[in-house]
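Here the structure comes first, spelled out in structure tokens, and everything after it is commentary.
A single protein chain has been omitted from the complex, and every remaining protein chain is retained in its original position.
Naming follows writing order (A, B and C), and every chain is counted from residue 1.
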Amino acid sequence: MSEVTFREAVRMALRESMHADERVFLMGEDVGRYGGSYACSMGLLEEFGEARIRDTPLSESGFVGAGIGAALVGMKPIVEVMTVNFSLLALDQIINNAATLRHMSGGQVNVPVVIRMSTGAGKQLAAQHSHSWEAFYTHVPGLKVLSPATVVDARGMLLAALDDPDPVVIFEHSGLYNMKGEMPEPPPAVDLTHARVAREGTDVTLITHGGCLRRTTEAAAALAERGISAEVLDLRVLRPLDWNTVFESVAKTHRAVIVDEGWKSWGFSAEVSARIAEDAFWMLDAPVRRVAGVEVPIPYPTHLEQASIPQTAQVIAAALEVVGHG
Amino acid sequence: MSEVTFREAVRMALRESMHADERVFLMGEDVGRYGGSYACSMGLLEEFGEARIRDTPLSESGFVGAGIGAALVGMKPIVEVMTVNFSLLALDQIINNAATLRHMSGGQVNVPVVIRMSTGAGKQLAAQHSHSWEAFYTHVPGLKVLSPATVVDARGMLLAALDDPDPVVIFEHSGLYNMKGEMPEPPPAVDLTHARVAREGTDVTLITHGGCLRRTTEAAAALAERGISAEVLDLRVLRPLDWNTVFESVAKTHRAVIVDEGWKSWGFSAEVSARIAEDAFWMLDAPVRRVAGVEVPIPYPTHLEQASIPQTAQVIAAALEVVGHG
Amino acid sequence: MTALPGRGHALHLLTQMVRIRRFEERCAELYSAGKIRGFLHLYIGEEAVATGALRALGPDDALLCTYREHGHALVRGVPMNKVMAEMFGKQEGCSRGRGGSMHLFDAEHRLYGGNAIVAGHLPLAVGMGLGDQMAGRQRVTACFFGEGAIAEGEFHESMNLAALWKLPVLFACENNGYAMGTALARSESQTALTVKAASYGMPAVSVDGMDVVAVETETRAIVDAIRAGGGPAFIEYKTYRFRAHSMFDAELYRDKAEVDEHRKRDPIPSFLRRMIAANTLTEEDLAHIEAKVAEELSEAVAFAEAGTWEPIEELTRDVYTEVGA
Partner (left out) sequence: MTALPGRGHALHLLTQMVRIRRFEERCAELYSAGKIRGFLHLYIGEEAVATGALRALGPDDALLCTYREHGHALVRGVPMNKVMAEMFGKQEGCSRGRGGSMHLFDAEHRLYGGNAIVAGHLPLAVGMGLGDQMAGRQRVTACFFGEGAIAEGEFHESMNLAALWKLPVLFACENNGYAMGTALARSESQTALTVKAASYGMPAVSVDGMDVVAVETETRAIVDAIRAGGGPAFIEYKTYRFRAHSMFDAELYRDKAEVDEHRKRDPIPSFLRRMIAANTLTEEDLAHIEAKVAEELSEAVAFAEAGTWEPIEELTRDVYTEVGA
């Protein structure tokens, strides 16, 4: 057991996979000489050389598409898009090609590309660098979408994604890179099929993932002090989502709050809310609530930025509301 | 009162607006010489000349962005993107620029651009030409999103969009262009704030828009024969959505089915379902149901294509289920 | 003027061009008959390009095309039966019927579509070249696209990546003068397309796409250079489409006279005339080919007619890879 940062956990997975399989390579803007915009690949250029730690020009559509193409001929590319904000430039490639080629060709090809991107607010980077657009990806059949919230998942999910025959998009919340966590020895493999019960509880289910897990567990702790037992689900895999675990928890608690940094309307949280109310309707003792991003291009100053994204106090308030202490 | 096609109604609005305001112009791939890929602008080049009926090269990001720029200097551009499938190439411009500039600049600028695009399946155009991605746009604060389902709205909403100071995206379902409908004389102005009760009913609310309205009203008629009184809502404006009308209807019927051609998960229908179950929970006598697109890149053959999108029978079945005759 | 091919070679070229022509003429009829639906983009007039160019590729080389790719699929060796069944949407088709005219795939023949987002396949070609380069394989990836694609950012990003990394990719531009109704001069400020390649330091050549011999010769030279490690190259085939863009095109943007003018350059009769003049082929050869093609074609139509629909239960199969399947 050792303590590592989320960033180091990502780097562990990069190194392990590159050592284990020569088809694996990393490409993206400034992954090499610069060390990665969030320093995830720092030092790897020296270790693996510039063919496999491949700096790309600024051309998101081009190099993401190139990752897809390389996957078509048997490589296992890890493409880093600096942030989800820039990924719109590559969305055509990801949706119309990566997610589509297998089905459209009648199953003749598969596309084992892994696309990593940072997401989220909290660094005062303003309206073109701070958004959480997971929903653009979870909407797309053919893609798998991951959102690691722990160091174990940061490492393990990247390795599992590389073993997956289909395109996988991994969201790394930029606020997590410096977070420290325990990494068991040897580091464990993880699955891409289950949500994780991060904390058990009986009164209300708090459902979240990625960058919102910390505030959600904080909220659960605060609720415990008030005698409310909150169960916290870390969804981990956003698509395909492990609905069973969600329904099992709601069957127990009869109440659910979803915490997600993305804009509320038509956001990631919408489907979770809808599905619970549709398929677990008779289990619910109160309407589902969402604590989600305010619908605004996120502004620069910290007070406005924080006001744009879920806060612990809001999670507590929503939980209190659904358990009837509102 | 005269009968016109949906296509003619769009063309009426194009002509009227170009005559009324010289700042209005149309630009897009093949809107001029070719007459528009769905022939909406046929004949307009001759009438208005090539500066105002402006053929563009294939460069969605470039010309959509140019529309945004022209709006910034006081023009009222109507940008036609052939289909929503290609609009991913312009999504960065639409989200990171059009939807963002006003807020990010502290309210100094506004972006009165209108972006029209066709959407939807039904023409056997396969996996890169058939999708319904309204949800990518409804998720974005700063945008208004319209989905006309009638000839009156096809004309009126385009004119209203041009009067709007903010960016407006209009989805025209490709299956509607040949549809005929009555156009009152003089053609009426329409608002961009209200959903429309397309058919009154008391037992269940069927909520839809655009290309799904026809099958939904067919379903309502079939339900009537079985003694079930279905109210049909044509949402018209997808963002900002007229929740009041939705809630009022559900308050009456206590049951709701949403019909939308987009992929179900994280699709347009998700927010509608979530919001009803959250904010009208205590009014519901049954869980909300969605009849939505199957999560698959839409295939070419008609039997598979039709199996991918909502059918009248499925709407009827869902309505029967929620009223308890399932 | 390039050297004329010998008889066997010439027969091959003529046969392929006739196969494409007759196949597509029949497709147009089948479209009217409602057997083929959706978009149908005919290659009629442009047959010399796929025919000549694909001879320069080996079976291991990869091929990516646009939605106007019936010719490429046929020349590449995808059986006409499977192509026609695909046009019908039958599961015996080369993409299990799911793709139709715009999405002919055949991984065995290394045909990677049939891509219908203009320029969307160029980044894929770059990546395929990259994969081959990294794995030390000698293969070439040939990517065909129309001149309309040159205005898309993807063209630019792909050219730059390929040139920067010296990838074994052929950028094969089928310049038929129009993107739907938009003439080249209305879509590019610089219509000399090889100048575009020069701005990436990429070798470029322009060739008469109506001359199958020139197409083959020039393509072979450029593909050989790529295979020898010379990095990517750009080739422009100047051609013309005789038919409408698709079946929904009123052709308001050009005169019949212009089309007629270009028909004089029809690659099939001009090739035949030249070969006859050189005593390589005879009118009887053509008659013989026509007969064989007619047979192949009626068999293909029968095959497609007899084909079956993919069961609706299989609609969502292959959205993801079934592991263990």
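Just so we're on the same page, a residue touches a chain if its C-beta (ideal position, glycine included) is under 8 Å from a C-beta of that chain, and two chains touch if they have at least 3 such contacts.
Quantities reported herein were computed from a predicted structural model and do not represent experimental measurements.
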Shown chains touched by the chain that is not drawn here: A, B, C
Which of C:2, C:32, C:138 or C:190 contacts the chain that the document leaves out: C:190
Omitted-chain contact residue, chosen from C:67, C:155 or C:271: C:155
Residue of A:58, A:251 or A:313 in touch with the missing chain, whole complex considered: A:58
Omitted-chain contact residue, chosen from B:96, B:118, B:174 or B:273: B:96
Subunit C, residues in touch with the chain not shown (by the definition above): 151-157, 160, 163-164, 186-190, 195-196, 198-202
Subunit B residues touching the omitted chain (full complex): 23, 25, 51-52, 56-57, 59, 61-75, 77, 92-93, 96-97, 101-110, 141-142, 144, 165-166
Footprint left on subunit A by the chain that the document does not show: 29-30, 32-35, 37, 55-62, 85-86, 89, 123-129, 294-297, 299-304, 307-308
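Going forward, only the chains that are shown with their structure count from here on.
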Whole-Å gap between the CA centroids of subunit A and subunit C: 41
Centroid distance [mean C-alpha coordinates] between subunit B and subunit A, Å: 30
Between subunit B and subunit C, centroid-to-centroid distance (C-alpha), Å: 36
Residues of subunit A touching at least two other chains: 61, 92, 96, 103-104, 141-142
Multi-chain contact residues (two or more partners), subunit C: 97-99, 103, 115, 117, 120, 153, 316, 319
